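Let's turn to subunit A:
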Amino acid sequence: MFSFEVGSLLNIALVLVAGLVISIMMIWVERRFLGFFSDRLGPNRVGPFGIFQVIADAVKMLAKEDWIPPFSDKFTFVIAPMILPIVMLMSLGVIPFAPGVGVMDLNIGLLWIFAMAGLASYSTMLGGLASNNKFALLGALRGAGQMISYEVFMGISILGIVVLSDSFNLREIVEAQEDGWFVIPQFFGFVVFMVAGIAESHRWPFDLPEGEAEIISGYNTEYSGMKFGLFMIGEYIGMVVMSAIIPVLFFGGWLAPFGLEFGNEIISGLFWMGAKTSFFLLFFVLVRAALVRPRYDQLMSYGWLVMLPLSLINLLITGAVVLYQAG
Partner candidate 1 sequence: MFKALGKQIKIIWTQLVSLWLVFLHLFNKADTVEYPDVMPYMFPRWRGRIILTRDPDGEERCVACNLCAVACPVDCISLQKTEDETGRWYPEFFRINFSRCIMCGFCEEACPTHAIQLTPDFEMAEYVRQDMVWEKEHMLINGTGKYHDYNFYNVAGKAIGGKGKGEAQNELPPVDRKSLLP
Partner candidate 2 sequence: MASITIDGKVFEVDAKNNLLQECLSHAMDLPYFCWHPSMGSVGSCRQCAVIEYANEDDEKGRLVMACMTEPREGARYSIEAASTFRAQAIESIMINHPHDCPVCEEGGECHLQDMTVMSGHTYRRYDGKKKTHHNQYLGPFINHEMNRCITCYRCVRYYKDYAGGTDFGPQASHDNTYFGRWQEGSLESEFSGNLVEVCPTGVFTDKPFSKHYSRKWDLQSSPSVCTGCSVGCNTNPGERYGSLRRIVNRFNDEVNGYFLCDKGRFGAEYVNSSERIPVSMIRNSHDADPVQIEADIAKEALSKAAKGSIGIGSPRASMEANFALRDLVGEENFYAGIAENELGMLDKIIDIYQNKPVNIANIKDIENSDAVLILGEDLTNTAARLALGVRQSVKNLGRQMGADLNFPIWHDAAIRQLAMDKLSPLYILSPHTTRLDDVSHTTHISSAANSARIGMAIANAIDSSAPAVKGLTKDEKALVAEIAETLKSAKQALIISGTSSREPALLEAASNIATALQDGDNKANLALVSAESNSMGLALMMQGNNKALEQAISAVKKSAIVLENDLYRRASSSDVDAFINGLDQLVVLDHLKNRTGEQANLVIAAATFAESSGTFVNYEGRAQHYYSTFKPDSAIRSSALWLSDKPFNEITAACADAIANCDGITDLTPGENYNFAGLKVPRQHHRYSGRTSMRANINVHEPKQEQDEDGVMVYSMEGVPAIKDASVLNSPWAPGWNSNQSIFKFQENAGGALKQGSNGQRLLLNTCTKKTWYEAAGSNDAKEGFEVFPLYHLFGSEELSAYTPAIQEKATSAYISLNPEDAEKLGLQASDGVQVEHNGAVPFIVREATQVGTVGISVGLKGLNFQDISSAVALDKADNWKNSETWLAANIIASDKREVNIEGVD
């Protein structure tokens, strides 16, 4: 059933280390770029260009008192922050970085991503619930509502791709784009998927579960030290996953554009996949710097009244075109 052609130990180690390092470095990259976008310098004191800022942050977080609120549900409180990085790393496993590079090659790769993204919402929910704090609970409610809503049309938005590529396997989806990236036939799908993806990973401007203007810090109000750090790492891994999945689905994954392939296919694939992922990572940072947070009702009505019809129309048209082409 499962084919492990890419699941060598070297591969696993490579993906895990690279994924984690990139995620963690994103914290610094994001802060620096946020600085540049707002005419500041960003963290530049620790190490060259401030590159070790993350290490300083990590040391600080690890050295902080590991405090568990006496009024919380202690077991759940401890478990909740672990869920997020775990499931996000699991999602990372199915991403095809290059031919022969990746942890798993699943037939249901796309569904796996969705399944993991669905599980990630437990982290938010349980964290908020276990804190036994009204602000945390409000944040958890917001997170749950937001994730469930956006998962719906996120799923619908990529059905067009499944129809076009005739597969749930991410490697096959990439290969199906040999003749042209899906972003062209599936432009609306891409737009909906990206917006939903930001909302799904509750990054700015859709970070309502921790909207500090109203609810202190939302579901992680009571968290501090490394438990808070886990939430943060999980979020950044999610960001990496999301930035990697978009090129895979819509921009031809490791495929070089305009025949700019070089070296063997793995080197070239890793380069182009990396370049495309980086572009979206930086795009996420730009979005965070530029856009303001909507109200929660705006978020929901935008999702159900705009995104859902848009994704459905996209699916209908795709289906119609495919059926027409098939004769």
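Going forward, contacts are C-beta pairs under 8 Å (C-beta built on N, C-alpha and C of every residue); 3 or more make two chains touch, one makes a residue touch a chain; residues count from 1.
How were these picked? Simply put, all candidates are chains of the complex that A comes from, given by their letters.
Just so you know, these numbers come straight off a predicted model, no measurement behind them.
Q: With subunit A shown on its own, which candidate in 1 or 2 touches it within the complex?
A: Only one option touches subunit A, namely 1.
Q: Name, in rising order, each residue of subunit A that touches candidate 1 in their complex.
A: It comes out as residues 33, 35-41, 44, 286-287, 289-291, 306.
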